[in-house]
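So that we are looking at the same thing, I have put the structure below in structure tokens.
With one protein chain withheld, the remaining protein chains of the complex are depicted in position.
On to chain A.
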Amino acid sequence: MKLLTANFLSCAVKSCKSSPLSFPLHFRDAELASKSVPYNPLLLSNLLPRLDWTALVTSSSELGFTLPATKPLLQSENIGEEDENTLKMLHKVLMETEVVEGKMVCGSCGFEYGIHQSVGNFLLPSHLV
């Protein structure tokens, strides 16, 4: 699971949907791998406004990365050198960092979702559906 994906996941339990504690889910016992994928500045620069930066900083710190406290702003329409560095950093962190094994825990109900072979399992036991 990519670090980027954590920005779009929350607890699957219905009663947690209204709780701010159910997002982001918290990584535990994460084993990381770096997986090379093609760099796509068009995607990244347009993804940036859609990111919940506070949640991303939280997720990153749980995985041992330190991101800037505030969301970086791109300087211009035409991507300059400084923007290029920002986008390359985002590419490495968001797209190439994979959580291969571990857990994601809901801050509201405490349910633990397993991540195995880079895939998170969000199927709930029947008593939580």
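Keep in mind that, in the parts below, a residue touches a chain if its C-beta (ideal position, glycine included) is under 8 Å from a C-beta of that chain, and two chains touch if they have at least 3 such contacts; residues count from 1.
The rule is simple: contacts and distances are computed from a predicted model.
A chain of this complex does not appear here, and its UniProt-recorded name among "Ribonuclease P protein subunit p29", "Exoribonuclease phosphorolytic domain-containing protein", "Nitrogen permease regulator 3" or "tRNA methyltransferase, has a role in tRNA modification" is "tRNA methyltransferase, has a role in tRNA modification". Only one of A:1, A:67 or A:93 touches the chain withheld from this view, namely A:1. Although one chain is not displayed, its contacts with chain A can still be listed: residues 1-2, 4-5, 8-14, 17, 23, 25, 35, 37-38, 40, 42-43, 45-50, 95, 113, 117-124, 126, 129.
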